[in-house]
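One chain of protein is taken out of this complex; the other chains stay put.
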Amino acid sequence: MAGFHYFPHTDSDIRAMLDRIGVKSLDDLYADVPQDCLYKGEYDLPDAMTEQQVRDFFEGLAAKNPKLKVFAGAGAYDHYTPAVIPYITQRSEFITAYTPYQCEISQGTLRYIFEYQSMICTLTGMDVSNASMYDGPTAAAESMRMMVAQAKKRNTVLVSNTLLPQVRGVIATYAKYAGITIKEIAQENGQTSKSSLEQLIAQGDVAGAIVPSVNRFGIIENLEGMADALHADKALLTVYCDPSALAVVKTPAEWGADVAVGDGQPLGIPLCYGGPYVGFMACKQDYMRKLPGRIVGQTTDKEGRRSFVLTLQAREQHIRREKATSNICSNESLMALWVTVYLSLMGPEGLKQVNDLCYQRAHYLYDKLLATRQFEPVFKDAVFLKEFVLKSKVPVAQVQKKLADAGFFGALETEDGYVSFCVTEKRSYADIDLLVELLAISY
Amino acid sequence: MSKIIEGLKYSDTHEWVKTEGDIAVIGVTDFAQKEMGEITYVDCPDVDDEVEKGTEFGALESVKAASDLFSPVSGTVVEVNDAVVDDPKLVNDDAFENWIIKVQMSDASELDDLMDASAYKAFIKE
Partner (left out) sequence: MNYYDKLIFELSKQGRTGYSLPQTCSKCKGTEAIPAGLLRTKAPELPQVSEVDVVRHYTNLSQMNFGVDTGFYPLGSCTMKYNPKINEEIAAMPAFGGIHPLQKDVPGIDAVYEGLDHALAAITGMKHFTFKPCAGAHGELTGLMIIREYHMSRGDCKRTRIIVPDSAHGTNPASAAVCGLDVVVVKSNANGLVDVEDLKPLLDDTIAGIMMTNPNTLGLFEKDIKEIAQLVHAAGGLLYYDGANMNPLIGTVRPGDMGFDVMHLNLHKSFSTPHGGGGPGSGPVGVCDKLVPFLGVNVSGFNGNFGVMLRAYAYILMLGRENVKLCGKLATLGANYIKESLKDCYKLPIPTVCKHEFVFDGLINDGACEGKEGAATLDVAKRLLDFGFHAPTIYFPLLFHQAIMIEPTETESKETLDEFIEVMRKIAAEAAQDPDILHNAPHNTPISRPDETSAARNPILKYWDACDC
């Protein structure tokens, strides 16, 4: 047999193995498969490539994509990735391991998940975090399911208009098939309207509400009184948050939330066209048993040494099957390691500095863009962090094209005529000046 | 050998019932706790919740398993044994001493459908 380097079998190996089994050929191992199920045609695939050919092939594809400086956010943020992170996450003991089912030889994975859970708890102020979800939007959808399960006989979840569209979209998908009613909380001057929330609560059947901490316009929302309004009706509050911003902004716990969800991507995970990212989900102690997904807990081994195990597994699909809190099995473990290493490197000071840098640069761009007189402010007195929205006097498509032609990606349209910009610590003042210069001249 | 107590009523889902007037005291049998192994969590309804004969009212959890609890009678939950919620090991220690919920029965004749001790003894031998 012609050698293929992922298959270690020699012809004599195959012969010897077939002899032990007592069959004549590899095909005989499929004798139980009905003839009309066997595929006898040629597979419509290219000829095998060498490693060098594969590398050349992908380099060719990569070269076709314009490399743009990112001034866009909308749920995916171009923060700096320290060199240490890929170095650690590429360690084969981490990346080539499966889910830590055999805890005695998985203490590495279990320990970093425990650290990850701890970090998510201190960022959000929550009591219990799970080991990760697929991404922010699916975590939000799971929180919807969790609030309905907790409420027992109520079936409506309120979703703020100021949540990112992809978050609302995934929530709507999950709700549709689960038979959950979604009602939208209106937006008022760029923020979740409290009077709208109260009106919807008054209509009854509300299991809970999902609102953002930093919203789709980049505005830091004032969630004062929302938890009280919901709790007075025995409903729960989920806050969707940017974990990077949580270094400075009020935590979901401080707003009185019961559940915190969001996407870990802003914690140094590359944009990578949308994934892999990592969703996070944490809650107050009371709802621990309703939390979906894996959870790692601390215990001791027979010798009394501190040890870590997957715990509270009776919530999960492999035990409860159709009665499980969720169907999630594999999550985004390696990306949880990614953000754990990021947060270890950054610490409270570094993460605050990231926010200060973003704040300063974003406000610098905001002021400069307004000074061009090609843009107008949209939301009065809105407090923003790294992302903001302006009304463009020039047609949006024209602005976007001008930016793209000059090597920038920004001015995403949030609604008709409104554009959003995002500035992270990776964008220099020189980059910002260049972008402003492009948009300053009338065209 | 699993312990069985005379004078109690038993369900085919391994709950026992002791009647105190129109109150049904409900727990799980010794056989059930042995099958589960070390119980780590007892999931209970709230006081005032309605329960219906033959439907779930809670669950027992161990490290590798979960088992739903089915109410042997219909009625309203009047008391939940907080002691077993706080310390699930009590169910392993003595499943008959450590009841789980008390139900105000809405139809005491439902008790007639349950097994007595000897019938249950035969049932778990099957």
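First chain written, first letter: the chains are A and B, and each begins at residue 1.
Keep this in mind: a contact is a pair of C-beta atoms (placed from the backbone, for glycine too) under 8 Å apart; a residue touches a chain by one contact, two chains touch by 3 or more.
Since this is a predicted model, take the numbers as computed values, not measurements.
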Missing chain -> touching shown chains A, B
Which listed residue (A:Ser196, A:Ser326 or A:Gln374) would be found touching the missing chain in the intact complex? A:Ser326
Touching the unshown chain, subunit B contributes residues 38, 40-41, 61-64, 88-89
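Please note the rule applied: only the chains that are shown with their structure count from here on.
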List the residues on subunit B that touch subunit A in their complex, please. 40-41, 43, 59, 61-66, 68
Write out the stretch or stretches of subunit A touching subunit B in their complex. 289, 312-314, 319-320, 323
